[in-house]
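Omission of a single protein chain aside, the complex is shown with its protein chains in their original locations.
On to chain A.
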Amino acid sequence: MAGFLARRLLNYLVLVAVASSLAYMLAAGALDPRSNYADRTPKPPPAVVDAQLTALNLNDKTPLIQRYATWAAGVLHGDFGRTVTGTSVNEDLARRAGVTFRLVLLGLICGSLVGVLVGAYAAVKQYGLFDRLSTGMSFLVLAIPVVVLATMLILVGTWLNENVFGAKVFLVSGEYSDGLDTGFWGGVLDRLQHLILPTVSLSLGLIATFSRYQRNMMLDVLGADFIRTAVAKGLSRRRALTRHALRTALIPVVTYFAFTFGTLLTGATFTEKIFGWHGLGEQLINSIFTNDVNTVAAIAFLAAIAVLAASLAADMLHAALDPRVRTA
């Protein structure tokens, strides 16, 4: 097993290198940082622009392969270069990655956990009221764009604040309140208040997909002979379902879980934007607009790492859950 994982890891490292190199080439070839200087008044002299661009390793007069070599050498030393404004990409992204990770991880855990439970219960009570309701709700949520869903959540949150709680329980903008002085626990509470609505908006879509997926897996397993064996040897239905059915039906969902994590890292853009969180997704959009080649490449690199780390985690989870994989 260890050897298998080591080989996998090696494969993934190669893939990360290839993916991020391609991302850099694409960004450096398609984006045009020089145009940032064209609109300035007074117009800077070309020599100054060239010098500035060269200093940032963004000069399109340098051959692409040479710029790539400079960038790659930097990355190998853990330096992603500078943004168009000259600040360090590393510092900027470190802060933003923290923000996004917090949101995505929490949203994913809530979403998959609730989704799996909803799906499993719906399968057990197939065609019952709960099953019909959860199916209907899932399709409704899947049909509504995230933008609309998040905005609706904000409206509901503020309405609840005004009419039910009479205080600001749900905070709808930013990840913390500026200039708050309530000590450590006050700060934690404040951050939690900010966190609730974005997490819910991220989770809802995940619950919808996970519950559909889990329901199908569960239905497959419920008809299996080993559930009948478990009941025949005297297990109560509930224990047979949780111990034998749910455990087996979880195996395929694990793969889905891991890959969702990878894609969410940049996929949570809309949620970040609407709730005013300054995360990676938001920055990716911004940096494309400002022709910020190094930031785009760095975010692509992070996304590649995330996807591959997630699939490594999926492999490990899969092996932990399914003994048939372990020997293979």
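Quick note on the criterion: a contact is a pair of C-beta atoms (placed from the backbone, for glycine too) under 8 Å apart; a residue touches a chain by one contact, two chains touch by 3 or more; residues count from 1.
The rule is short, and it goes like this: contacts and distances are computed from a predicted model.
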item	value
Among "Cell division protein FtsX", "Electron transfer flavoprotein subunit alpha/FixB family protein", "Peptide/nickel transport system ATP-binding protein" or "Sarcosine oxidase subunit beta", the UniProt name of the subunit that does not appear here	"Peptide/nickel transport system ATP-binding protein"
Hidden partner chain, touching residue among A:V99, A:L113, A:V231 or A:I305	A:V231
Chain A, residues in touch with the chain not shown (by the definition above)	7, 11, 224-226, 228-237, 244, 247-248, 251, 321-324, 327
